[in-house]
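Heads up, one of the protein chains got dropped from this complex, but the rest are sitting where they should.
When the chains are written out, they are named A, B, C and D in that same order, and each has its own residue count from 1.
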Amino acid sequence: MVDALNGLIVLANFVLIPATAYGAQLALGALGVTLIYGILRFSNFAHGDTMAFGTAITVLVTWGFQALGISFGPLPTALLALPIGIAATSLLVVGTDRAVYRFYRKQRAAPVIYLIASLGVMFVLNGLVRFIIGTDDQRFTDGERFLISVREFKAMTGLAEGLAIRTTQAITVVVAVLVVAALFWFLNRTRTGKSMRAYSDNEDLALLSGINPERVVLYTWLIVAALATTAGVLYGLDKSFKPFVYFQLLLPIFAAAIVGGLGNPLGAIAGGFVIAYSEVLITYPMKRVLGYWMPESLEPDGLVQLLSTDYKFAVSFSILLIVLLFRPTGLFKGKSL
Amino acid sequence: MIVVENLHRHFGGFRAVDGASLRIETGSITGLIGPNGAGKTTLFNVIAGVLKPTSGKVTMAGEEITGLPPHELFHKGLLRTFQIAHEFSSMTVRENLMMVPGAQRGETLWETWFNRRQIEADERALLAKADEVLEFLTISHLRDEKAGNLSGGQKKLLELGRTMMVDAKIVFLDEVGAGVNRTLLNTIGDAILRLNKERGYTFVVIEHDMDFIGKICDPVICMAEGKVLAEGTLAEIKANEQVIEAYLGTGLKNKVAAG
Amino acid sequence: DGHGAIKLGVSLGFTGPLESLAPAMAGGAELAMGEVNAAGGILDGKMFEAVQGDSTCIDASAATSVAERLVTSDGVAGIVGAMCSGATGAILANVAVPNGIVMVSPSATSPGLTTAEDNGLFFRTAPSDARQGVIISEILAENGITNVAVSYTNNDYGKGLADAFESAFEAAGGTVTINAAHEDNKADYSAEVGALAAAGGEVLVVAGYVDSGGSGIVRAALDTGAFDTFYFPDGMVSEQLGLNFPGEIDGSFGANPGTDSNGAQLYQDMATAGGFDGTSPFSAESYDAAALIMLAMQAAGSADPADYKDTLMDVANAPGEVILPGELAKAIQILKDGGGVDYSGASAVELIGPGEAGGNYRQITFENGELVVVGYR
Amino acid sequence: MIGSLFRGMTRRDLLLFAFVAVLYIGTAYVQSWNTVLGMVNLALISAIMALGVNMQWGYAGLLNVGVMGFVALGGLAAVLVSVPPTEEAVSAGGLQIVIALLLGAATVAAAVVAWGKMPPSRARGFAVAGILLVGFFVFRAVFDPAVARVEAVNPASTGYLGGLHLPVVISWPVGGLFAAGAAWIIGKSALRLRSDYLAIATLGISEIIIAILKNEDWLSRGVKNATGVPSPMPAAIDLQNDPSFVERVTAWGFDPVTASTISVKLGYMALFLAVLVALIWLTQMALNSPWGRMMRAIRDNEVAASAMGKDVTKRHLQIFILGSAVCGMAGAMLVTLDGQLTPGTYQPLRFTFLIWVMVIVGGSGNNWGSVLGGFLIYWLYIQVEPIGIWTMEMITSGMADGSWLKAHLLESAAHMRLLTMGVILLVVLRFSPRGLIPER
């Protein structure tokens, strides 16, 4: 009985909790991507760097707060700085839209042109972020790191195995769930939300219904800025902040958005978890868990690992492919242009 | 020519085509009418291979063609037009027509590299043919216009024009008349009759314009709610109570008052 | 007056996956040049000028183009670089050898480069992975550890080191429970740490980079309680490590190139004064790479690679007076006077065989959140 | 014949080409001919890759964001064809690895056949899964020990099977074949995906290919890099040591080092140019014929094209395979030029996105556009670094020495590379959104 429990806790500690947190992180990023795809109709390759920009600003402000001795109790100070980061990112993305994307909207350019333009923006942001904060790893975490740490857990339960839940993990999961619910409600129930969907569906007709396209675009970017910064900051709090990693985040984020179905907020969440779980679960060696669960005589010698972690990305992408083969527009019927 | 047996096509729980059975005789011009949403277009799409049937069977000249992809049906001589025009919008009107004939020599890569001369000869012939069709459709001044820039009616004409580029056995026309000027529609009607007489094309025509149906179609099939409601000459159909109630109606109530 | 100055190429991955290591490395190389210039240059007043070139680490051909530019357009007399073994190999074969330019890489550790066709033009101040594998194995054995897990960064450095270590360790009777790769700069390492934890081991050997995947692995391992003791090879040992995990890695240990000559400490102080982190991986090696080139020129009495490529080994090795960081002026003077030097520098270079560092190591451990040097070997 | 090669070229296009030529020649004067010729060779390879992508996207509207994977496969071909076999490794496990791979292929084939033959049912699912599972374990049982033996052979310098030791140029078509093979497999399964879904699927597959190249050491040494790919040209150093060469060039007044490096580059250039011209001729012919028209129709409206008798699936597959093969060939050429295969350097930024930028900036759907894009963007890619540094020096020249801002700005100069690249891309795209040489 205790063995069974220990096995479960090992599984939770190394698979369930990290995968859930990682899934939520991906989902938050994917929400931004999916929203731009859904409403402005292009795959925004600058999203990773937008996240990096928002986070960089938040990090600087956080340092400022820390220097001034402002803190947020047990919570990370960065959360206090977050609104400022969001504001700065909003200015950035709206500015980018004015300077870059608006022109192509007027031209009615093909989506791939936006995509390439977003590559250009990505390059520029890439340079900008490094210019602002450099290339290094930056730490800005403070407050309580753990809701419960391994040691505390063991002391509390008296079990041989422990498990840890980080504050940031918990915050990320909660935020992701709240955000997706809010977004879903916003898009499907509110007037502004519906007008955004209408705009994405048929721009001309939206015009004929009295919808102001510039306004729709503005709202979209504001939401995206908030999402990107929040996602970036939560990720940075949990791991660390380094511009290059944020650029690299783009790939799993896109994978998540696609698996879920582009343009669909629920899909982004589902996609995030699918990617995260498949990465962690399929490459997880069951040796230690089975060691608890199996009778002594049957305990495994090998690692009992389906695939080595070297192929972690191959795994998540294979899952992605399999999903797409059976559901060509993702789990939650996304859009395709 | 075409026999449809107990065909079903469902969308989720909704039965768009719900056990339709019909025969289309070789050499006939069959009219297909019915209320909006009766399943006419869906029936076309299933026969033409765009949609897979939920169940049922379609045969063409005795050969089962259920579920064959559209491009194979094309090569068997089955052509169709689209209710919502599907032009190749970034190509010119002429190219829209010239791309139609199947098995063009110049569509094989090998030949494009090593058989230029022959291809050029083929192209000249095609060009002449396309221009002839454009002339007929009264849009030859638009031959080098991008098809996407055509007016709504012109696009419908182009749809029809494509079927005239090859020797078809059977042609499915989905509301060619909607949005087409009535004078021109008369000309089109004549053309259909001529193609039918001279070249032996079989036609199936979906149309909501009773004058047009009356002018060219015999027999007429009326669908409703995914099933065949009535079948016969137009006169018979027009007299059918159910058809009147579901489809034809009794004319404008406010007409006089409005004058 | 930069006119007529000798140009040295500094070709590192300023952009790309290892971009965060590059500034401190370039800082090291330029520090050495600055020092020589301050001392009045070599060969009777010839000054040095650094020309940077981005070797990207992700694009061997771009690296080649850039090196091509450094050599044929800027006319550099030698190259400090490149950073990653891939780019280094490409530049060596396509630019350095055909144009007869000396290259001293501070960080390409791939054993494959040992046997590369180089016409005696290629050197490196970083030891080959093979040597370090043995060192790690010895240190672990001394600590009574027989059972370890290994996580390495998935490039030639990590893989080469992990392989070398595994064979050395197993030959000495130890067990490697798992030898698994991690990719740098990825979003999440839970899968890797999950696998490492499941395989188990007394210590986790992290053959990665401190500002990249290496720290990510350590972070995740600490948080989940998978491991609490680590072994850190040279890519990880730096002050940064202590800052990244304040107080969390006490009892963990490692080693990086260095000797009791105090060179490392001297260099660190110089770097701090110069405004960059001298403990960042391969920064010291970069200083040494630049210094070696310049001293070799002085020794050869010529800035022509064809001449000084033959004196480079001489200035690096005994006999001669031992030279530490900050003593370049002295070294130049000795050479000018016809004496010999044994350059030891910041990373205690000793060039062996085909022109690579022999490898003296400085053993460290973490106590109360501080990096403490415990000995040399 | 020549006429159709240049069909559709306008005076403006020629001016653009002239402009790019001036960029390169100007660079030669500011920097050196050696630098520029090196760049030209890489630009030629990039242009070929861009042509491949353009075939897929420009002709058929297939969004392939997995270019990197095909390029890498081509690179693998170069190694497998040209390097000498590692005798010891081959005898240790070569045969067994081949058997294992055949077993693996047989498993997949069996699964596919079972899937096709059995009626749709739960039993079919189990049967296929069963076949795959059993096959997987049998495969691993044969494969793993053989791999272990092969990799144990002198791991620091070999540890892999090596290649066939054939002339490296043969690997170019072979690289094309490798890529075509992969494209066939991908195309059979993923081509029915639309737009961005196909994009991410190909992106994923390319990542998987790179993962294999990185981790299968027995094949090409993995991240330890396979070096020493023989060159089809005489090495510059050999020329320098060849007295007759030295004599000749000195007689002409050249310095032997410069002359040797330049002649090697010219040799490569001739080879690459030949490939590029052949490809352009083939693609121009195809594009300006009913085949091209059909592809455009398919790109415009698949439903209508298929109703007009065009086999959309088959054509998509055809063009996907051809385009990928071109990328594969370019990949083999690249490794030939570099002389080594370094899997770690295959990054989407360089081998997928940059190529895409070339295609779009050049003008998608237009072969000459791809060539122009290839040359222009490659020039930028290399030259924005000095431009960035130069800009920073200009900006900071007025500032006081030792000021924090000046130091910070100069330090950031390297990142100006990306920034400048982005700005230039945006500017080009702004002033000609359909590319510099748009499709006609």
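Structural remarks
In the analysis below, a residue touches a chain if its C-beta (ideal position, glycine included) is under 8 Å from a C-beta of that chain, and two chains touch if they have at least 3 such contacts.
Here is the rule we go by: contacts and distances are computed from a predicted model.
Missing from the rendering is one chain, named in UniProt as "LIV-I protein F" (options: "Cytochrome c oxidase subunit 2", "LIV-I protein F", "Polysulfide reductase" or "Hydrogenase maturation factor").
Hidden chain, full complex: it touches shown chains A, B. Of the options B:Thr30, B:Thr66, B:Gln83 or B:Thr202, the residue whose C-beta touches the omitted chain is B:Gln83.
Considering the whole complex, the residue from B:Gly27, B:Gly152 or B:Gly200 that touches the absent chain is B:Gly152. Between the chain not shown and the residues B:Leu109, B:Ala191 or B:Met210, the one that touches is B:Met210. Residue B:Val180 is the one among B:Val180, B:Ile216 or B:Ile237 that touches the chain not shown. Hidden from this view is one chain, which touches chain B at 11, 33-38, 40-42, 83-84, 138-139, 142, 149-154, 156-157, 175, 178-186, 208-211, 246-255, 257-259. Within the complete assembly, residues 191, 194-195, 197-198, 200-202, 204-212, 335 of chain A touch the chain that is not shown.
The rule is short, and it goes like this: only the chains that are shown with their structure count from here on.
Chain centres defined as mean CA positions place D nearest to the mean of all protein CA atoms. In terms of C-beta pairs in contact, the better-connected of the chain pairs C-D and B-D is C-D. In terms of their C-alpha centroids, the spacing between chain C and chain D amounts to 32 Å. Per-chain CA centroids place chain B at a distance of 74 Å from chain C. Between the Cα centres of chain B and chain D there is a gap of 46 Å. Residues of chain A in contact with at least two other chains: 130, 135, 308, 310, 313. Taken residue by residue, chain D touches two or more other chains at 214-215, 415, 417-418, whereas all remaining positions touch fewer.
Per the touch definition, chain C reaches chain D in the complex via residues 14-16, 19, 22-23, 52-54, 56-62, 64-66, 68-69, 71-73, 84-87, 89-90, 93-94, 97-100, 110-112, 114-117, 119, 130, 154-156, 158-160, 163-164, 181, 275. Residues 13-15, 18-19, 22, 25-26, 130, 134-137, 139, 145-146, 149-151, 162-164, 166, 235, 239-240, 242, 244-245, 248-249, 252, 276, 279-280, 283-289, 303, 305, 308-310, 312-313 of chain A are the ones that touch chain C when the two sit in their complex. By the touch rule above, chain C contacts chain A in their complex via residues 16-17, 19-20, 22-23, 154, 178, 180-183, 185-188, 190-195, 197-200, 211-212, 215-216, 219-220, 223-226, 240, 243-244.
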